[in-house]
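Every protein chain of the complex appears in place save one, which is left out.
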């Protein structure tokens, strides 16, 4: 899927996608908390744009770079042997850089300082479990989607994140690059820098466990192999 | 559709799907009632994630197990002769077990005791009628979708449940396994254990009546038969 | 599209579809106004289920009866020569009967008297213009969809009505059978019986003007004809 484009274009696609994803997460959070005092309504105003932009970004950038926008997803594809480790490192760098630029773009649009430090505490076992579950479900969605309905992946990811914003106690970051960028905004969607390690470890663990689980679940029948196109 | 996978994997798919479905129903309910005092907004925060996760789960697990996640649906397929009664019993066990685990996962993510007893009364004729209608509509949707647009079933079920959360007075449980799991949470989406029998009877009745009705409605023309792929 | 099914089944499909549509419109309105005092939120809780159930009902019943559920739409197809006038009369009777039964089902589920008279005034030129626009847009959507992307019609109608609930001042009834049924509920979505004639005249006018307009707009090029499948 990724063969037609050279590495620079793939890295730009990963960077641009993560930029626009983070700008949407942070920007819609600012818009929402500015307009209402009801936190559930603010979360809804944060959820719907995030789910919607994911469908768009994965559809239009997926054919270029695979549309990971997420180091945990990039690691899964590397472990599965579908991405060279050297390329993976560059993918992750592009994602992190894109995410930080996305925070800056969101802040500039809303007239805030380009980067801030978040004061929002997100820590403790329930939060880490939530991130583990969030990333587990995301990778189950991506790998299962690739197996059975590749063309639907943009929708599946957008809908999964829409659900995970609400059913996980952490509102489902599920993405180390986005988490880093969100540590640089002191608004609705922020997270304290010191809480990043717990989130990132939980996300990578959840993604890896899901990758192993799905390898087992999808293993082996002839019928299954034929279903791959 | 189910032939490629062995029974253990099919049971794991049923269990995992029901687990994630229940975690979404209960988890988003907790999130919603924590964030707002407006009950309509809380129901919206419960509805959208449930509809969204159903599209995802049915798409990625349907090719493995059929993605019932629901004993009433499993009974319908058994009565139609598409599932062996012995397998059906195991399907239902996996669904109930998965549902209970889903309640535990949701509780753990939100820092609550793993299992509770619900104190939420949901009983009386209007509620039972609502569950009958909810399950009737669900089976009409599934059987009609299988007949005319199989690839759309994940969307049809997700959208049907989105509507049924609001138009049925019971918020449409429509699923005995999910109902049992919801009796084990004392949060937004709970139901008292003593109210379970009425719900389960109404759900199974609604599903069975719908199965008979659809057999009549779809019976018999040549054109119809050709439309099946 | 309708040839495979006999008339009784087609009439049952029209009746069941209109029943479930009306049960959704009225039921979700009752649910919404019970749960919140914010009228915009109540309208949202009325809109989303209506749009969602339309996608479902048109997908699963469309191959049987065409899924009109609406006398104005039935008239358009009759005028276009795609439905025999005698059948059209029976379609409309099934729709009106189904709609009334839908109001009764909704009321029974919420423990209300089976039928009531609405006291909600909906009259005057702006409301009539709104219904004219609502029905005009609906028929433009249906006829344009049939021409260019028939498989998408369930989504197109669901999305159109989702929009029209909000952009027309009348919340877009756009359907004489549904309007009649809504005169029999004294809840959120009701309309006074004496205001029905204005609504129905405006809806039929809007539908007919749209049918004529679309005939002109889509007329005549070779390329267009080839696009029909």
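Labels for the chains are A, B and C, by order of writing; each one numbers its residues from 1.
We adopt the following convention: a residue touches a chain if its C-beta (ideal position, glycine included) is under 8 Å from a C-beta of that chain, and two chains touch if they have at least 3 such contacts.
Quick caveat, the model's predicted, so the values are computed rather than measured.
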| item | value |
| --- | --- |
| Visible chains that the absent chain touches, using the contact criterion stated earlier | A, C |
| Residue among C:70, C:118 or C:168 touching the omitted chain | C:168 |
| Sole contact to the chain not displayed, among C:12, C:44 or C:211 | C:44 |
| In chain A, positions touching the absent partner | 3-6, 9, 12-13, 16, 20, 23-28, 30-32, 35-36, 38, 41-42, 44-46, 48-50, 52-53, 55-56, 59-64, 105-106, 108-111, 158 |
| Residues of chain C (touch criterion as defined above) contacting the omitted chain | 38-41, 43-44, 47, 51, 124-126, 129-130, 133, 137, 140-141, 144-145, 147-149, 152, 155-156, 159-160, 162-171, 217-218, 221-224, 227 |
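One rule holds in what follows: only the chains that are shown with their structure count from here on.
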| item | value |
| --- | --- |
| Contact graph of the chains (line, ring, star, complete, other) | line |
| Copy pair chain A, chain B: interface residue numbering same or different (half cut) | different |
| Rotation angle superposing chain A onto its copy chain C by C-alpha atoms, nearest 5 degrees | 180 |
| Innermost chain, taking as reference the mean of every protein Cα atom displayed | B |
| Cα-centroid distance, chain A relative to chain C, in whole angstrom | 39 |
| Residues within chain B bordering two or more other chains | 38, 41, 44 |
